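Left out: one protein chain. Kept in place: all the others.
== chain A ==
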Amino acid sequence: MPEMTLVEAVNLALARAMEDDPDVVVLGEDVGINGGVFRATVGLQTRFGPERVLDTPLAELLISGLCVGMAAQGLKPVGEIQFMGFLYPCIDQLVNHASRIRNRTQGRLTCPMVLRTPHGAGIRAPEHHSESTEAMLAHIPGLRVVIPSSPERAYGLLLAAIRDPDPVVFLEPTRIYRAAKGEVEDDGEALPLDVAFVLRKGRDVTLISWGGMLKETMAAADALAADGIAAEVIDLATLKPYDEITVLGSVAKTGRCVIVHEATRTGGFGAEIAALIAERALTSLLAPVARVTGYDTIIPMARLEHHMMPSVDRIVTAARQACQFS
């Protein structure tokens, strides 16, 4: 199996989906000859033509709205938003149309679209390029929010997202676009949505994260193992709807939970998981649920951004505290 980066796996999945299904259309700013600013769509236009890989005008609301129109007509559009900071004009379309057209027309019209966008900080990008506002999206009924953390899952989950009959926002962790490498077989096999992946088994503490932050989370699990603490690491992968069963099962086993995300804390998705555990697993808890998150501030520009993001140390400290709590 060839080794590739996460962004190459995205490209491979797009190519595979377009090859398999003539209804798949890729659209966005610079996705054509330029292959996207992160090269996620490189080579697709040459292979599938400018009608199926189209460079749109510079208008994000339009990209998401076009996807709704195309999808309601039976195409499977995959829109690209260059950076998450430019996704906000699409919120109107996601909230008011994409996520609810099936429900409001009682199934007469559906919206099998995917909107892809880079997610998160850590690439020393300009302002507005480092957002991780997934909780806002995960709040929208009728939507799916998916975020891979490895090339293998990027390939399998993106294929699943494109084949899914409902709208999916697919968040691609920018920081590990090239840093994450792995073997990916182009077998056209999708991975399941709505299912969390247990990346590492352990009995002492549950670490839950998603996307780019799993890199630090896994490193923290290594450090804890050196201390004799066996951490179970869960990659949530789909945030909406998320796999409550795997979360609750793990916490019931370990009694301790640390949630890690780089998005700001207040109203972050970690709060949702903590609330679920408080409601449904309180009696198995041996320590308070902890959150290691970005701070409640605007994501700083390059020089300070790494202070905003949870470090391996912060995660290890939180997990140790949870284990020492009695």
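Note that in this section contacts are C-beta pairs under 8 Å (C-beta built on N, C-alpha and C of every residue); 3 or more make two chains touch, one makes a residue touch a chain; residues count from 1.
Everything below uses one rule, namely that contacts and distances are computed from a predicted model.
Only one chain is not pictured, and the protein name UniProt records for it, out of "MIP18 family-like domain-containing protein", "Pyruvate dehydrogenase E1 component subunit alpha", "UvrB/uvrC motif protein" or "Metal-dependent hydrolase", is "Pyruvate dehydrogenase E1 component subunit alpha".
Considering A:Pro2, A:Gly43, A:Gly74 or A:Gly188, the position touching the chain not shown turns out to be A:Gly74 (whole complex). Screening A:Pro2, A:Gly43, A:Pro126 or A:Pro165 for touch with the missing chain picks out A:Pro165. Interface note: of A:Glu3, A:Glu19, A:Asp92 or A:Glu185, the residue touching the hidden chain in the full complex is A:Asp92. Note that of A:Val7, A:Ala40 or A:Leu66, the residue touching the chain absent from this view is A:Leu66. Contact between chain A and the absent chain runs through residues 25, 51-52, 56-57, 59, 61-62, 64-75, 77, 92-93, 96-97, 101-110, 141-142, 144, 164-166, 194, 241-242, 244-245.
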